[in-house]
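With one protein chain removed, the remaining protein chains of the complex are shown where they sit.
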Amino acid sequence: MDILTISIIIMAILQIGAAIYAVIQKDLLYAVIATSVISLILSIFFYVLQAPDVALTEAAIGVALTTIVFVITIRNTERHEDKRHVKIGNKIIKK
Amino acid sequence: MNQILEILGLILIIIGSIFLFLGALGIYRMPDVYNRLQAGTKATTLGGMSLIIGVGLIQPDWFWKSLILVIFIALSNPISSHALARSAYKSKIKPFFKGKEEDLDAYKEVVERNENN
Partner (left out) sequence: MKKVIVLILLAVVAYYLVDVFSQIKFGENRFQGENVRDFYLDKSKNDLHVSNSVTSIVVNFRGFDTLGEVTVLFLAATALGSVLYRRKAHGEAVLFNASTIVRSGAHLLFAPILLLGAYVFIHGHLSPGGGFQGGTIIATGFLLMLLAYHDYKVSHGVLTWVESLAGLTFASLGLTGLILGKTFLENFLPIGTINDLFSGGIIPIIYIAVGFKVGAELTGVLYTMLNEKEYKKS
């Protein structure tokens, strides 16, 4: 195995781990950061597979714009998925 | 001439990767936000810059492009780390304390001043 194959395998494992983390995480801000990590690794994959156009799109849209749109949405709504935490004003209070 | 440039570039790339590794290790090891920012932004700024210059030395066609990238990193990375640290301070995150007894009063004073602001 050459170094490229090993690094591709490591990146794929990291990507799957980030995806699982994004699904099971109750704090939505952390989940959004995990999805942006997925997009970043995906854009590296596209570059390695010789599709630089798609890599550029993925890096610009997936990493930058989607993340910021989700962060703005979380700022305007709820941060925690858990029903036991309630946001009152600016404080997060346990029920 | 080309060989000297290549060796110089390889040395710079090794230095850069060592600094990037130290930055990653610091993010894992450090106890709170401010220490992690210290490790994770300063080390990666230097690491990324020297790595890109090394690539530019190995491939002389790309040297000026890599110089532009280095200028961009030198402008953007400190600003973003400053913004992160300032937002952590404004969100009233307490710094980690592990020191002597006589410094405890000064620490509490700083934390209270931050919380009252």
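Labels for the chains are A and B, by order of writing; each one numbers its residues from 1.
Definition applied: a contact is a pair of C-beta atoms (placed from the backbone, for glycine too) under 8 Å apart; a residue touches a chain by one contact, two chains touch by 3 or more.
The shown structure was predicted, so the numbers you read here are calculated from the model rather than taken from an experiment.
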Tell me which residue among B:10, B:25, B:79 or B:104 touches the hidden chain in the full complex. B:79
Contact set of chain A toward the excluded chain (per top definition): 52-53, 55-57, 60-61, 64-65, 68-69, 72-73, 76, 90
Chain B positions in touch with the non-displayed chain are 72, 75-76, 79, 82-83, 86, 90
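One rule holds in what follows: only the chains that are shown with their structure count from here on.
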Distance between the CA centroids of chain A and chain B (whole Å) is 22
